[in-house]
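The complex is shown incomplete by one protein chain, all other protein chains being positioned as in the whole.
Here the chain labels run A, B and C in written order, and each chain numbers its own residues starting at 1.
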Amino acid sequence: MAAPVENNDQLVLSEDPNHPANLICSLCRNFYTHGWVTGTGGGISIRERCDAHDRIFIAPSGVQKERLQPDNMFVMDFPTKSYLRKPLNLKPSACTPLFMAAFEKRGAGACIHTHSQAAVLCTLLTKGRVWRIGGIEQIKAIPKGYGQEGYMGFFDTLEIPIIENTAHEEDLKDSLEAAMEEFPNTCAILVRRHGVYVWGDTVWKAKTQCESLDYLFELGVKMVQLGLDPAAPIAAVEED
Amino acid sequence: MAAPVENNDQLVLSEDPNHPANLICSLCRNFYTHGWVTGTGGGISIRERCDAHDRIFIAPSGVQKERLQPDNMFVMDFPTKSYLRKPLNLKPSACTPLFMAAFEKRGAGACIHTHSQAAVLCTLLTKGRVWRIGGIEQIKAIPKGYGQEGYMGFFDTLEIPIIENTAHEEDLKDSLEAAMEEFPNTCAILVRRHGVYVWGDTVWKAKTQCESLDYLFELGVKMVQLGLDPAAPIAAVEED
Amino acid sequence: MAAPVENNDQLVLSEDPNHPANLICSLCRNFYTHGWVTGTGGGISIRERCDAHDRIFIAPSGVQKERLQPDNMFVMDFPTKSYLRKPLNLKPSACTPLFMAAFEKRGAGACIHTHSQAAVLCTLLTKGRVWRIGGIEQIKAIPKGYGQEGYMGFFDTLEIPIIENTAHEEDLKDSLEAAMEEFPNTCAILVRRHGVYVWGDTVWKAKTQCESLDYLFELGVKMVQLGLDPAAPIAAVEED
Partner (left out) sequence: MAAPVENNDQLVLSEDPNHPANLICSLCRNFYTHGWVTGTGGGISIRERCDAHDRIFIAPSGVQKERLQPDNMFVMDFPTKSYLRKPLNLKPSACTPLFMAAFEKRGAGACIHTHSQAAVLCTLLTKGRVWRIGGIEQIKAIPKGYGQEGYMGFFDTLEIPIIENTAHEEDLKDSLEAAMEEFPNTCAILVRRHGVYVWGDTVWKAKTQCESLDYLFELGVKMVQLGLDPAAPIAAVEED
């Protein structure tokens, strides 16, 4: 008989600061300082693949992200989708189905969800289903797309799809997956009036892409405040 | 004869970081970084209920909140409203009567008062007695109401009553209690040109609700700056 | 013969975190996080009066304020205005004559100078020689005036004089002293296009007054951005 999943502490307790259970804690403290996980919102899930196993580490729902401890983490066996560890009295993040979409459909190594106000404002300032910004150096931090080598160029226009929010977070899964199909190269999906999901091949790529996108969201909002159009062709802004 | 209340240090000295006297200190340092307790403004009071006792921990008046020490705390026996500990040369926070209203009328486990500039600006931008915001995911962090299970929904409009400021903080008590009666489900009351009071069933709920409300106040101000109405029906903003 | 003033390390080396030489270092680190002492701008001077002596501690000029060390400090004997300690290779802050005005004319225990952008913006938004804000709770953190007991009230209008900047900081002394005479109750003087000087009876009063004023400067700028007049009578804003 298998040991009760509540007790598999060895899956989350490690001296290694780069162990996924430790990284989720330290990254969430960092995200808190950015205003990305206010209250108990937002979060991150990390996938650990090696010869021996393929596991997902998930933070619990409803817990203050800057106060997470490694033993708060859920651990799922990715091939079987069964939990290897379930902390008593906690529920896995309501974002779990959305994180799973990034792991399953994009082979992501980590997926981050933030309630960044800059992201929310970009969705409020955009009438259509795509937020755009062009001609900013930071765009070069965004990968060309799923299964492609390299990064976007300075002269490219970055497009991030926006899906509509739903009453329950888990109900976003269908439209999130549909947006992934329609925009196969995006590494992020904005959720109107809610925030953003960002994924990457590794936890560090997910983090730097999330930071770079948030920089672009924030810059885009400031440009609108100053009467500039973030999606305008480069020359148009200079001659405006 | 009872020991002099000045000397009851055992009520506030503890190695446990979650002891109320320690929590008030660490939370106030956190609040300082948010700009909620500038100067000596704002504060927090925590109620500790257990089989053995029912006590209120109160920070002193006029002390820099980010430099509070556990032995600065006042301790009150809640049933008798008598002080069990009174630090020499200090006075209890002028907010005490208002914190008591949250404990007595709403059974709160903690009450937070901030001078958040976002809260003040929301009261300046609102002509009437109620500040409103609708259709933002973060609203789901706010409980449905006193004595009810569960949290507000994404499609709900959040309403926070605003009371007028008075010359002396303690004089706010009557209008704060009246607003609690009139808005029995609110977990917060804005004070025009002053700040906000937020309470919750536990200290952590009070903190996450205060963070979530401040996020919404800040987002609401930014929406107004961008020409968007935080209280508009969802469709209206998208088609605007 | 007196010991060379370069060597009086005992005047600045202490284990006590509240020793003026240590406080200047820790407060300047705090000020750096507020954006008050960017580059090498701004600073603080503390006066230590006791039965045994009456001394001024002054930070050096041109040094990064968040990296100050206690042995960078100058110490002056206040009654004789002679330096008791002069670190080699350093010059006392160019603000020294202005700090001295607060000590001599207002009996201050500390004087803080910041390059706060909010302060600079308030001077740019004000055509006349006085910046005003009224009807904000944080005003109650400002003392009524020199030689008076108590603090301003919520319904009072706070007035901070503005003097014009000069090419050399020390040349501000005459106009700063003239403003002190003309506005005997002010605890601060704004310098157009430059920043603000704030003093208080003790180092903690100077710090909390400086924080509260900066809060009011920042709020005042935000009000202007939102089309509100910080100096308007209370009713006028509500009905506007």
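What we mean here is this: contacts are C-beta pairs under 8 Å (C-beta built on N, C-alpha and C of every residue); 3 or more make two chains touch, one makes a residue touch a chain.
Note that the coordinates shown come from a computational prediction; the quantities given were computed from them, not determined experimentally.
Looking at the complex as a whole, the chain kept out of the display touches A, C. Although one chain is not drawn, the whole complex shows that of C:L90, C:L121 or C:M152 it is C:L121 that touches it.
Of the candidate positions C:N8, C:N30, C:N72 or C:N165, contact with the unshown chain belongs to C:N165.
The chain that is not drawn here is touched, among residues C:N8, C:T40 or C:N185, by C:T40. Across C:L23, C:A101 or C:V191, the residue that sits in touch with the chain not pictured is C:V191.
As for the chain not pictured, it touches chain C at residues 35, 38-41, 64, 115, 117, 120-121, 124-125, 127, 165-167, 191-195, 221, 224-225.
Where chain A meets the missing chain, the touching residues are 135-138, 141, 153-155, 204, 207-209, 211-212, 214-215, 218-219, 222-223, 225-226, 228, 234, 237-240.
In the analysis below, only the chains that are shown with their structure count from here on.
Distance from the chain A centre to the chain B centre is 31 Å, each centre being the mean of its Cα atoms. Centroids of chain A and chain C (each the mean of its C-alpha atoms) stand 44 Å apart.
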